[in-house]
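Note that one protein chain is taken out, while the other chains of the complex remain in position.
Up next is subunit A:
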Amino acid sequence: MAATGAVATDREVVRGKRAALFFAAVAIVLGLPLWWKTTETYRAPLPYSQISGLNALQLRLMVPVTVVFTRDSVPLDDQGKLPFTVVHEREIPLKYKMKIKCRFQKTYRRALDHEEEALLLGSVQEAEATLAQPNEQVEGSLTVYVISEHSSLLPQDMMSYIGPERTAVVRGVMHREALNIIGHRIIQVAQAMSLTEDVLAAALADHLPEDKWSSDKRRPLKSSLGYEITFSLLNPDPKSHDVHWDIEGAVRRYVQPFLNTLSAAGNFSVDSQILYYAMLGVNPRFDPASSSYYLSMHSLPHVINPVESRLGSSAASLYPVLNFLLYVPELAHSPLYIQDRDGAPVATNAFHSPRWGGIMVYNVDPKAYNVSEQPVRVEVDMVRVMEVFLAQLRLLFGIAHPQVPPKCLLSGPKSEGLMTWELDRLLWARSVENLATATTTLTSLAQLLGKISNIVIKDDVASEVYRAVAAVQKAAEELASGHLSSAFAASQEAVTSSERAFFDPSLLHLLYFPDDQKFAIYIPLFLPMAVPILLSLVKIFLETRKSWKKPEKID
């Protein structure tokens, strides 16, 4: 009876142990993963390796150059070698993690008959007009005509000529090394017309270390899908001045043609307003010698901020705004001049602030005050104003004056104020800038995800990231094969997608969920449940060890 009782008790003990072990197993096998699964932050898979690969991306910018030789431009035996292709590649030295190489792919060929005829004409402009078929030229490509050494097409002392479209003319030479010499000249011209180091450096100004480029380079406007241009007439003294400006006509005549040529780089919208009682933030100083007032250069940064609150943010779109202010100084402070560093008045009486816009001071003709009645009616000379504003607009977009090689003739500007190859150069720079921005955004997102575990990545955010990565790669490929317009479009898509992913509000949903609150909620449940399991596990462990030690002792 006692033995059966002991056996039964033993069986009970074993059953109890098994039950405890089963509990522990269920808690560990089922409970823990369930808890983990239900409380984890959702994160769709992202192409981390591809994103880190973007940092080491090599950008190869290819500029297709067609070189056309006329009959007497090079020695005959050199002409016999035509047509053939030469590639000239050069790394652009920038302190940037992306390696940027510039590659000129020169296709040498003989001139066709109609080209020969055109280049025999009297002047460059006529020749150009005959040759011009701008539709045939792809964005970013160049055509260089090599003319005979003694051609009268160019002035005798000039070696080359850069046209307003995508064409250039280079004087040939009769020499044993003719092709080498000409090739060198062509590269010089092509560099001036396409990519130079400082253009790219200005485009990448945000991503380069501060020391080299920041202070002296004028930083152009950041690349964006579109831009808003606002012209504001500031009239701080409507009691004395009744200012009128024909802004509608001026925009139609001068601004719109310029923007139409620039339309490849983004959408533009133009509006204007008149602000009364809008003061500058700085009191001008009086100069007794000329009995005029002046704003010194160091006070110019303080001019903008008080005015800006009146300008009104653009409510209707998210594009960056470029402000152009025409300031008609109040009667008590006129005439008003802007002084440069040396104290001399600036000829245009205007200044610009990078990435913001420009301000021009427009002094009222003193003769107008002879009329006794106030306010004086002032008609603004829009030609003078628009010359300044368009020049500032070019600077703000980073369309700098080209570095012309020696002995090179630069054609006069086109009526729109922008040469075709300048637009190409802008598109190169913008594409590279867009790629750099997109890469930085994607890399920061990847870093952030590694650092903060609470960020949620939804499927649509993940698909934006994939799209951005694909667009960056596509843009790099298109750049390498010389398709500028499609590369620019892809780079814009890359920026848009990457920023949409980075700034998606769903990333922040679980960000502010501190750990101590989590523990405060878990402990009341987990502690009473875990303690019995742990205790019985310890007990089982101790008993097992005891039962292992016992047989040893017997031995």
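Following the convention adopted for this analysis, a residue touches a chain if its C-beta (ideal position, glycine included) is under 8 Å from a C-beta of that chain, and two chains touch if they have at least 3 such contacts; residues count from 1.
The rule is short, and it goes like this: contacts and distances are computed from a predicted model.
Novice: Assuming one chain is omitted from the figure, identify its UniProt name from "F-box/kelch-repeat protein At3g06240", "GPI transamidase component PIG-T isoform X2", "NAP1-related protein 2-like" or "N-terminal methionine N(alpha)-acetyltransferase NatC".
Specialist: Checked against "F-box/kelch-repeat protein At3g06240", "GPI transamidase component PIG-T isoform X2", "NAP1-related protein 2-like" or "N-terminal methionine N(alpha)-acetyltransferase NatC": the hidden chain maps to "GPI transamidase component PIG-T isoform X2".
Novice: Among A:Tyr108, A:Tyr254 or A:Tyr327, choose the residue that contacts the chain missing from this document, as touch is defined above.
Specialist: A:Tyr254
Novice: Among A:Leu262, A:Ile338 or A:Cys408, which one touches the chain that has been omitted from the display?
Specialist: The single option touching the absent chain is A:Ile338.
Novice: Pick out which of A:Thr41, A:Ser151 or A:Ser353 touches the chain that's been left out of the picture.
Specialist: Of these options, the touching residue for the absent chain is A:Ser353.
Novice: Over the whole complex, note the residues of subunit A touching the chain we left out.
Specialist: Interface with the chain not displayed, on the subunit A side: 5, 8-9, 12-13, 15-17, 19-20, 23, 218, 230, 238-239, 244, 246-249, 251, 253-254, 269-274, 276-278, 297, 300-301, 303-305, 308-310, 312-317, 338, 340, 346-348, 350-354, 356, 358, 375, 379, 383, 386-388, 390-392, 394-395, 401, 412-413, 415, 417, 520-521, 524-525, 528-529, 532-533, 536.
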